[in-house]
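Note that this complex is displayed minus one protein chain, with the remaining chains in position.
Coming up: chain A.
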Amino acid sequence: MNPLQWLNKRRHDSLTQEQRQRCEQLPNSQALDGTELKDTRLVVVDLETSGLNVHRDLILSVGAVVIEDQCVDLGSQYECTLYRENHQVTESILIHGIAPSAIAQGVDAADALLDFMTFSGECVFVAFHAAFDQRMLLRGLRLDLGYKLRHKFLDVAEIAPMLYPEANLPKGSLDEWQAYFGLLNSQRHNAAADALATAEIMLILLSRARTSGIRTLGELNGKLRHWRRLRQARIGSI
(Lines give C-alpha, C1' and ligand atoms only; values in the text may rest on other atoms or scores of the structure.)
Protein backbone atom coordinates (compact mmCIF):
# COMPACT_ATOMS: atom_id res chain seq x y z
CA MET A 1 0.00 0.00 0.00
CA ASN A 2 1.29 3.37 -0.96
CA PRO A 3 1.70 5.39 2.26
CA LEU A 4 1.15 8.58 0.29
CA GLN A 5 -2.08 7.37 -1.21
CA TRP A 6 -4.18 9.66 1.04
CA LEU A 7 -2.49 12.63 -0.64
CA ASN A 8 -3.93 11.74 -4.00
CA LYS A 9 -7.24 10.64 -2.74
CA ARG A 10 -9.70 13.21 -3.92
CA ARG A 11 -13.06 12.98 -2.36
CA HIS A 12 -14.74 13.50 -5.73
CA ASP A 13 -13.42 10.12 -6.86
CA SER A 14 -16.17 8.57 -4.84
CA LEU A 15 -18.96 10.55 -6.55
CA THR A 16 -21.97 8.53 -7.61
CA GLN A 17 -23.09 8.37 -11.18
CA GLU A 18 -26.00 10.65 -10.44
CA GLN A 19 -23.78 13.22 -8.75
CA ARG A 20 -21.44 13.23 -11.73
CA GLN A 21 -24.36 13.82 -14.05
CA ARG A 22 -25.66 16.70 -11.96
CA CYS A 23 -22.20 18.20 -11.83
CA GLU A 24 -21.98 18.25 -15.59
CA GLN A 25 -25.36 19.93 -15.89
CA LEU A 26 -24.55 22.83 -13.56
CA PRO A 27 -25.36 26.19 -15.21
CA ASN A 28 -22.73 28.56 -16.55
CA SER A 29 -21.47 31.61 -14.72
CA GLN A 30 -22.57 35.15 -15.41
CA ALA A 31 -19.80 37.31 -16.85
CA LEU A 32 -19.17 40.85 -15.64
CA ASP A 33 -20.34 42.24 -18.96
CA GLY A 34 -22.90 44.68 -20.26
CA THR A 35 -25.75 42.97 -18.39
CA GLU A 36 -27.69 45.55 -16.42
CA LEU A 37 -27.42 45.29 -12.65
CA LYS A 38 -31.17 45.16 -12.31
CA ASP A 39 -31.37 42.17 -14.64
CA THR A 40 -28.59 40.26 -12.89
CA ARG A 41 -29.19 37.38 -10.55
CA LEU A 42 -27.02 38.20 -7.55
CA VAL A 43 -26.55 35.43 -5.00
CA VAL A 44 -25.38 36.77 -1.69
CA VAL A 45 -23.45 34.00 -0.04
CA ASP A 46 -22.05 33.49 3.41
CA LEU A 47 -19.97 30.46 4.36
CA GLU A 48 -19.31 29.18 7.83
CA THR A 49 -16.04 27.27 7.87
CA SER A 50 -14.05 25.21 10.31
CA GLY A 51 -11.46 27.98 10.40
CA LEU A 52 -9.87 30.83 8.51
CA ASN A 53 -7.18 28.87 6.65
CA VAL A 54 -8.25 28.65 3.01
CA HIS A 55 -5.79 25.80 2.38
CA ARG A 56 -6.90 23.53 5.17
CA ASP A 57 -10.27 24.40 6.60
CA LEU A 58 -13.58 23.09 5.32
CA ILE A 59 -16.94 24.57 4.55
CA LEU A 60 -19.34 23.64 7.33
CA SER A 61 -22.41 25.48 6.18
CA VAL A 62 -23.64 27.56 3.28
CA GLY A 63 -26.19 30.34 3.49
CA ALA A 64 -27.46 32.34 0.55
CA VAL A 65 -30.16 34.82 -0.40
CA VAL A 66 -30.95 36.06 -3.88
CA ILE A 67 -31.20 39.62 -5.14
CA GLU A 68 -33.18 39.81 -8.34
CA ASP A 69 -34.90 42.82 -9.82
CA GLN A 70 -33.43 44.99 -7.04
CA CYS A 71 -35.11 43.08 -4.23
CA VAL A 72 -34.48 40.15 -1.91
CA ASP A 73 -37.04 37.41 -2.27
CA LEU A 74 -37.49 36.15 1.27
CA GLY A 75 -39.13 32.97 0.03
CA SER A 76 -36.05 31.92 -1.93
CA GLN A 77 -33.13 31.39 0.39
CA TYR A 78 -30.65 28.62 0.96
CA GLU A 79 -29.02 27.25 4.04
CA CYS A 80 -27.39 23.89 4.45
CA THR A 81 -25.06 22.34 6.99
CA LEU A 82 -22.55 19.92 5.47
CA TYR A 83 -21.66 16.49 6.83
CA ARG A 84 -17.98 16.25 7.73
CA GLU A 85 -16.34 13.03 8.80
CA ASN A 86 -14.08 13.30 11.86
CA HIS A 87 -15.04 16.92 12.33
CA GLN A 88 -12.72 18.44 14.91
CA VAL A 89 -14.15 20.93 17.31
CA THR A 90 -11.95 24.04 17.30
CA GLU A 91 -12.28 27.49 18.75
CA SER A 92 -14.01 28.65 15.58
CA ILE A 93 -17.16 26.95 16.88
CA LEU A 94 -17.42 30.09 19.00
CA ILE A 95 -17.87 32.11 15.81
CA HIS A 96 -20.02 29.93 13.60
CA GLY A 97 -21.86 28.27 16.48
CA ILE A 98 -22.51 25.09 14.53
CA ALA A 99 -22.64 22.23 17.01
CA PRO A 100 -20.80 18.98 16.21
CA SER A 101 -24.16 17.24 16.44
CA ALA A 102 -25.48 19.48 13.64
CA ILE A 103 -22.44 18.57 11.52
CA ALA A 104 -23.08 14.90 12.19
CA GLN A 105 -26.62 15.32 10.91
CA GLY A 106 -25.47 17.41 7.97
CA VAL A 107 -26.07 16.64 4.31
CA ASP A 108 -23.37 14.81 2.36
CA ALA A 109 -20.94 17.53 1.27
CA ALA A 110 -21.12 16.70 -2.44
CA ASP A 111 -24.90 16.73 -2.45
CA ALA A 112 -25.06 19.94 -0.46
CA LEU A 113 -22.67 21.77 -2.77
CA LEU A 114 -24.48 20.46 -5.85
CA ASP A 115 -27.76 21.68 -4.39
CA PHE A 116 -26.21 25.04 -3.65
CA MET A 117 -24.77 25.46 -7.14
CA THR A 118 -28.10 24.45 -8.68
CA PHE A 119 -29.88 26.96 -6.45
CA SER A 120 -27.43 29.69 -7.41
CA GLY A 121 -27.82 29.15 -11.13
CA GLU A 122 -26.36 31.56 -13.65
CA CYS A 123 -25.43 34.26 -11.19
CA VAL A 124 -22.80 36.58 -9.85
CA PHE A 125 -21.90 35.85 -6.24
CA VAL A 126 -21.85 38.65 -3.70
CA ALA A 127 -20.19 38.38 -0.32
CA PHE A 128 -18.59 40.44 2.37
CA HIS A 129 -14.82 39.93 2.04
CA ALA A 130 -15.67 37.92 -1.06
CA ALA A 131 -12.08 36.71 -1.62
CA PHE A 132 -12.34 34.40 1.35
CA ASP A 133 -15.69 32.92 0.34
CA GLN A 134 -14.50 32.63 -3.25
CA ARG A 135 -11.38 30.68 -2.32
CA MET A 136 -13.21 28.47 0.16
CA LEU A 137 -15.88 27.69 -2.38
CA LEU A 138 -13.36 27.21 -5.16
CA ARG A 139 -11.43 24.67 -3.12
CA GLY A 140 -14.51 23.00 -1.71
CA LEU A 141 -16.04 22.49 -5.14
CA ARG A 142 -12.76 21.16 -6.49
CA LEU A 143 -12.22 18.72 -3.64
CA ASP A 144 -15.76 17.54 -3.21
CA LEU A 145 -17.00 17.67 -6.79
CA GLY A 146 -13.96 18.06 -8.99
CA TYR A 147 -15.79 21.11 -10.31
CA LYS A 148 -14.03 24.26 -11.45
CA LEU A 149 -15.81 27.33 -10.17
CA ARG A 150 -15.83 30.10 -12.78
CA HIS A 151 -18.44 32.33 -11.16
CA LYS A 152 -17.53 35.95 -10.54
CA PHE A 153 -17.61 37.48 -7.10
CA LEU A 154 -18.49 41.03 -6.08
CA ASP A 155 -17.14 42.18 -2.73
CA VAL A 156 -19.44 44.32 -0.59
CA ALA A 157 -16.42 45.25 1.54
CA GLU A 158 -15.05 46.96 -1.60
CA ILE A 159 -18.19 48.38 -3.18
CA ALA A 160 -19.36 49.98 0.07
CA PRO A 161 -16.31 52.22 0.68
CA MET A 162 -16.15 52.99 -3.05
CA LEU A 163 -19.75 54.23 -3.23
CA TYR A 164 -19.82 55.68 0.29
CA PRO A 165 -16.44 57.40 0.72
CA GLU A 166 -18.18 59.82 3.13
CA ALA A 167 -18.60 56.92 5.60
CA ASN A 168 -14.84 56.95 6.02
CA LEU A 169 -14.76 53.21 6.62
CA PRO A 170 -12.02 52.05 4.18
CA LYS A 171 -11.68 48.76 6.05
CA GLY A 172 -15.09 48.58 7.65
CA SER A 173 -16.39 45.29 8.99
CA LEU A 174 -19.88 43.97 8.30
CA ASP A 175 -20.94 45.17 11.74
CA GLU A 176 -19.53 48.65 11.11
CA TRP A 177 -21.32 48.97 7.81
CA GLN A 178 -24.51 47.73 9.37
CA ALA A 179 -24.17 50.35 12.05
CA TYR A 180 -23.35 53.03 9.48
CA PHE A 181 -26.53 52.32 7.52
CA GLY A 182 -28.50 51.97 10.72
CA LEU A 183 -29.54 48.42 9.95
CA LEU A 184 -31.14 46.52 12.73
CA ASN A 185 -30.47 42.84 12.60
CA SER A 186 -31.49 40.61 15.38
CA GLN A 187 -29.97 37.19 14.78
CA ARG A 188 -26.62 37.39 13.16
CA HIS A 189 -24.01 34.68 12.82
CA ASN A 190 -25.80 31.93 11.19
CA ALA A 191 -24.95 31.73 7.53
CA ALA A 192 -28.38 32.71 6.23
CA ALA A 193 -28.77 35.68 8.55
CA ASP A 194 -25.30 36.96 7.69
CA ALA A 195 -26.13 36.60 4.04
CA LEU A 196 -29.33 38.57 4.55
CA ALA A 197 -27.46 41.31 6.39
CA THR A 198 -24.97 41.51 3.54
CA ALA A 199 -27.85 41.56 1.06
CA GLU A 200 -29.46 44.52 2.80
CA ILE A 201 -26.25 46.49 2.43
CA MET A 202 -26.03 45.38 -1.20
CA LEU A 203 -29.55 46.75 -1.81
CA ILE A 204 -28.42 50.12 -0.51
CA LEU A 205 -25.30 49.94 -2.68
CA LEU A 206 -27.33 49.02 -5.76
CA SER A 207 -29.53 52.04 -5.14
CA ARG A 208 -26.49 54.27 -4.83
CA ALA A 209 -25.00 52.73 -7.97
CA ARG A 210 -28.20 53.49 -9.85
CA THR A 211 -28.13 57.16 -8.84
CA SER A 212 -24.41 57.36 -9.62
CA GLY A 213 -25.07 56.22 -13.17
CA ILE A 214 -23.55 52.74 -12.80
CA ARG A 215 -25.93 50.60 -14.81
CA THR A 216 -24.17 47.40 -15.83
CA LEU A 217 -22.01 44.75 -14.24
CA GLY A 218 -19.18 45.81 -16.51
CA GLU A 219 -19.38 49.43 -15.43
CA LEU A 220 -19.41 48.40 -11.77
CA ASN A 221 -16.40 46.16 -12.31
CA GLY A 222 -14.56 48.91 -14.16
CA LYS A 223 -15.18 51.40 -11.38
CA LEU A 224 -14.00 48.86 -8.84
CA ARG A 225 -10.75 48.28 -10.71
CA HIS A 226 -10.16 51.99 -10.94
CA TRP A 227 -10.93 52.43 -7.25
CA ARG A 228 -8.54 49.60 -6.32
CA ARG A 229 -5.75 51.22 -8.31
CA LEU A 230 -6.41 54.58 -6.72
CA ARG A 231 -6.31 53.03 -3.29
CA GLN A 232 -3.07 51.23 -4.07
CA ALA A 233 -1.55 54.44 -5.35
CA ARG A 234 -2.67 56.28 -2.24
CA ILE A 235 -1.25 53.64 0.06
CA GLY A 236 1.98 53.70 -1.97
CA SER A 237 2.29 57.47 -1.73
CA ILE A 238 2.00 57.50 2.04
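Everything below uses one rule, namely that a contact is a pair of C-beta atoms (placed from the backbone, for glycine too) under 8 Å apart; a residue touches a chain by one contact, two chains touch by 3 or more; residues count from 1.
In the analysis below, contacts and distances are computed from a predicted model.
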Of "CBS domain-containing protein", "Glycine dehydrogenase (decarboxylating)", "Inner-membrane translocator" or "ATP synthase subunit c", the UniProt protein name belonging to the chain not shown is "CBS domain-containing protein"
Among A:57, A:79, A:158 or A:219, exactly one should touch the missing chain; which is it?
A:79
Identified contact with the non-displayed chain, of A:28, A:168 or A:211:
A:211
Considering the complete complex, of A:115, A:158 or A:219, the missing chain is touched by A:115
Touching the missing chain, which residues of chain A?
63-65, 70-80, 107, 111-112, 115-116, 118-119, 181-187, 190, 192-193, 196, 199-200, 203-204, 206-208, 211
